[in-house]
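What you see is the complex with one protein chain gone and the rest in place.
Naming follows writing order (A and B), and every chain is counted from residue 1.
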Amino acid sequence: METLEFSFPAKSKGRSNAHVGVVGSGDLEVLLQPQKEMQSKVKIRTSVAGFSEQWKAVLDRFFQTHDAAVSIEINDAGATPGLVALRLAQAAEASEK
Amino acid sequence: MNAEHTALSERGRRWFTALTGTSAQTSTDPMHPASVLVADTKLADETARFLCVVPNPQARFPMASQGEVGLEEAYALAASVREVIDTHKSGKRRPIIAIVDLKSQAYGRREETAAIYHAAATATDAYATARMLGHPVIALVVGQALSGGFLTHGYQANRILAFDDPGVVIHAMHKEAAARVTRRTVAELDKLAETIIPLSYKIEDFAKLGILHELIKVKNAEQPQVDEIKLVSERLATAVADARQGELDLSVRWTSPSAKSSRHATIAAREAMFVQWDNIK
Partner (left out) sequence: MTTMTETKSEAVEFSKRASFIELSGRERAIALLDQGSWRELLGPFDRMESPWLVMQNITPQSDDGCIILKGKVDGQPCVVISMEPAFQGGSLGEVSGAKITAALDLACRDSKNGKVTSAVVLLETGGVRLPEANLGLAAVAEICSSFISLRQYAPVVCLSAGTVGCFGGMSLLAGLASYVILTRESRLGLNGPEVIEQEHGIEEFDSSDRKLVWAIDGGEQRYMTGMADVLVKDKVEEIAAALRKVLKAGLPKIHRSTQIDLFRKRIAALNTDQQIDPNTLRQTWKRES
């Protein structure tokens, strides 16, 4: 298991908790919660180690268009970057509802 | 010693005979298979019903001839347990002692076609119902107690006792199959089991989970010795008395001292569930 942690600057308040996804093979679940601090945190647990840079790249892109202060937990079982991006977007959308 | 029996195991029959004084098939019911031994025998100052599933090379169902719990076995167990319930008149309810040494449930096409899951459920129902009515149900594991077989015969007991012996294994799946399914080698499984207790095939590790009531040290688990038969009988009687003092459910399996550490996640989940459930308006 590899645990990765990242943080990103935030500008606005997060709205509500959101949960998407399932930890199936090739899939991931995302738990998103608003953060009090004006900073976003991401913690990833993945059974596929060694892709720290790819995770950072996906997260960089996500936070470019999402500036709400959130704490994100990801439980990953080998999802592609495309699927990760999708799940993050789904979680963000659910949080804003 | 390899815990996997390659020859047919005689432990169940031997301990059944030793503890009940009989090896004869006592049921006259033509539907009752020779693989299910039933005897009503003195245990301390009362009569207890002893039950055991043993190999039967003449079994009608070819996949249930080596001590597996098959269709006939499951329904015979259910009927034998129900009989104890139905013949109760008054006073203390009769104890039921399940002597366990079984390969597993029966794996076969006939079995699946004839809904063996339902047969297993029927025996489970009978044992659990007996326990909930106040019959002390005790399981004595003298050999193997694997997966669906153990669920059907023994795992609904108030108290589970086991011999502290390398030939005694309680597990969800026998090792070779478990290795295949989880795509690991047997050596890898053994290594994992050193630190992950629920994976272990060793009975002394199982005992740490908080589910077992007692480990009985016997010098000879294969051939019952006179002094050890007496000891086991006494331990069974004590377990019966202990069961009568306790709950009619299975909560002892997560409230026992060992469970407090090994099953802390069970305890935490239960406690949290109770709080949340009651907080819902």
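Definition applied: a residue touches a chain if its C-beta (ideal position, glycine included) is under 8 Å from a C-beta of that chain, and two chains touch if they have at least 3 such contacts.
The structure displayed is predicted, hence computed values, not measured ones.
Annotation: of B:L8, B:A34 or B:M63, B:M63 touches the absent chain (contact as defined above).
Interface note: of B:A78, B:I96, B:V141 or B:L161, the residue touching the hidden chain in the full complex is B:A78. Of the residues in chain A, those that touch the hidden partner chain are 1, 16-17, 19, 22-24, 27, 29, 31, 33, 45-47, 73, 75-77. Not every partner is drawn; the one left out touches chain B at residues 30-31, 60-63, 71-72, 75-76, 78-79, 82, 105, 107-122, 124-126, 128-129, 132, 147-148, 150-151, 155-156, 170-173, 177-178, 180-182, 192, 195-200, 206, 209, 211, 249-250, 253-254, 263-277, 279-280.
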